[in-house]
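Structure provided below as structure tokens; questions to follow.
All protein chains but one are shown in place.
A and B label the chains in the order they appear, each numbered from 1.
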Amino acid sequence: MENIIRIKDLTVRFYTYEGVVYAIDDLDLDIRQGETLGIVGETGSGKTMTALAILRLIPYPGKIESGSIVFFDKGLGHELELLKLREDRMRSIRGNRISMVFQEPGSALNPVYTIGDQISEVFLLHRRQELAQRARQRLDVLLQDGSGPAASVKRPLWRWQRRLYNKIAQDSNPLEPRLLGRLPLFRRLLWRMKHEAKLLTVDMLKDVEIPDAARVATQYPHQMSGGMKQRAVIAMALACSPDLLMADEPTTSLDVTIQAQMLELFRRIKVDKGASVLFITHNLGVAAEVCDRVAVMYAGRLCEVATVEELFLHPLHPYTRALLDAVPMPGKKLETIPGVLADSFNPPPGCRFHPRCPSAMPICQKERAKLKEVSQDHMVACHLY
Amino acid sequence: MTGWRLMARQIVRNPLSLAGVVIIFIFIILAVFAPLIAPAPAGHRDPYLIPRDGFSITPQPPSSEHIFGTTQGQYDIFYGCIWGARTAFRVALLVMAITILIGIVLGSLAGYFGGIIDEIIMRITDIFLAFPALILAMAIVAAIGPSMKTVMIALSVVWWPSYARLIRGDILQLREEDYVEASRGLGASSGRVILRHVLPNAIYPTLVMASLDIGAVVLSAAALSFLGLGAPEGYADWGQMTEFARNWIVGPQDDPLKYWYAVITPGLFILFFVLGWNLLGDAFRDIFDPKLARR
Partner (left out) sequence: MELRSYIIRRLLLLIPVLFGVTLFIFGITMFFSPTQRATLYVTSPQQMRDLPSIIAQYGLDRPFYIQYGTWLGQVFRGNLGWSTVVSMPVGRAILHYLPATLELAMCATPIIILVGIFFGTKAAAHKDRPIDHGTRIAAILGWSLPTFWLGLILMMIFYGYFRGLFPPMRLDPQMEVVVTSAGFVRYTRINTIDAILNLNGPVLVNALRHLVLPVVTISTVNVAFIMRLMRSSMLESLGKGYILTARAKGLQEKVVISKHARRNALIPVITVSGYLFAALAGGAVITETIFSFKGIGWWAAQSAIRMDIPSVLGFALFMAALFVLVNLVVDILYTRVDPRVRLGGEVQ
């Protein structure tokens, strides 16, 4: 399938004390294999919720009301309807096949555990068999090469461990190590897997260009700078080589200079890992730098989606035009979009943008526009077309 | 900052806090209408002394004359419990009033002016807070001489430090707020600023703590009376009545729970009184806690 994600008719509602909010309202969106799709919009446009919906992590009091999200799992080779998946299957996809990077790296990391621990956690969760295999290999080497009195004493222990790891390597959740893992003393026997996970972690940290990776892995989040933390979070998301990486405003909380580095990193990820990326941002400039295609959302609805050149050169939707006009440029008068953001509890009827739209027509008040392909790979939802 | 009406609505919505309000209301009725509900017999001098029907030591079970029975010395339990509500309110409200007043004054001084004044007041509160409250109260009562008045004084002395601390903390926070700066900028004097701007906002956490503390005060007063350091013998005080029951926990061999009415009833009144205030206070805490704000 050409699309790694196909969202159709997605509706997400929030049932709050003060009323019902349509965070996402009948959304149709595709993410293609290997592309970096940007979602651009203001606060409340529903862009973050889209990513959370894909992972089925919509927080209470929100609910995914209706729709379908189809994910093409490269490992399995076929499609999955994510919204109908059993929770434990969904869990095996989170952090593994689809992962997410959040906005504030500072709060995304748990302050009481080291970076290394938190990244290793992903490996220990999703890559048990591989870790067990590596451990087994090391034990094979030890059993072969080990000599001297110390080795002969430890041999039975090594053989037992090897048997253990062999079991894990072949069957993902065997009984014996599971029971052992619970007993406090025997938990130590599985330390080799933790060790392998640590090695993989350090490799990951090196991949995201963190200097002195081995030392950094032993540090706590509060000991790291914002840029480093964000890299660590990215490392955590990329650990299992996901098919889809979703990034929610990954550069917003960082210094401009670090931002540039981060974007460079994202570009490299695209090339090296071949992952598809869903890049959420409110900054058009950033979107232009990193994305292949860009989708514009407003008040939970999709306004326009096109390739990045098309969108910036020939914006069709009035909202997109307004956004582009609003970008401050030297010499140009500062344009703003008149009016206020659509009220979440009482949104305007018909097209959500019509109260602020310079080209509003009578029909805009009554009917919502459907998404139409206006030119090659360029879709708009506006009555103008 | 929620309006009073919104607050009232939230209290009524929550079944627990509603129960608390109802309980408190019932006790208010009992206290206010005590003379009607449990009238003193003719010629009885001090209504706060429980009338005695004889001098026998053994408690008598509930009967048509004595609805709840009588306790050691033939004091009417019903009378004692109803008038005990009055005593409880007297003690609680008086102690709270004094405590909060002292707390506000000292806390405001410490918080607003800072520096040496703050240091001194804080050290004093530290010393008070380090000492177990009950023992300190006991010492004070013993020193002055046991009576209800002494109990109230002792409890006030023990309780004011927490309020001074609380108010001071609030003032420290609020001192930095913009509207205080603005007020000073307009030339308002310190006193005026405290009174009109800072205190009204500091009230809410105080309210929470006060409603929870009323229960604690009554419990402490009851404990003191129970130990013989509070109300004199025969006074209409729940703690004092429980003290009587101490000798009657275990009845004769064949009927060990014989004198249950003497033990359980006064304590039950204490329990419900405190429960009502605690439920209310707990609801207040939820309402005013910014971290647990509802969505």
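Definition applied: a contact is a pair of C-beta atoms (placed from the backbone, for glycine too) under 8 Å apart; a residue touches a chain by one contact, two chains touch by 3 or more.
Keep in mind the model is a prediction, meaning the values are calculated, not measured.
J.: Wait, the hidden chain, what does it touch out of the ones we have here?
T.: A, B
J.: In the full complex, which bits of chain A touch the chain not displayed? Write them out.
T.: 55, 57, 59, 91-96, 99-100, 102, 104, 106-113, 121-122, 125-126, 220, 222-223, 233, 236
J.: For chain B, which positions touch the chain that isn't shown here?
T.: Where chain B meets the chain not shown: residues 16, 123, 127, 130-132, 134-135, 138-139, 142-143, 215, 219, 222-223, 226-229, 239, 242, 245-246, 249-251, 256-257, 260, 263-264, 267, 270-271, 274-275, 278-279, 282, 289, 291-292.
Following the convention adopted for this analysis, only the chains that are shown with their structure count from here on.
J.: Would you kindly tell me how far, in whole Å, the mean C-alpha position of chain B lies from that of chain A?
T.: Here chain A and chain B have centroids separated by 55 Å.
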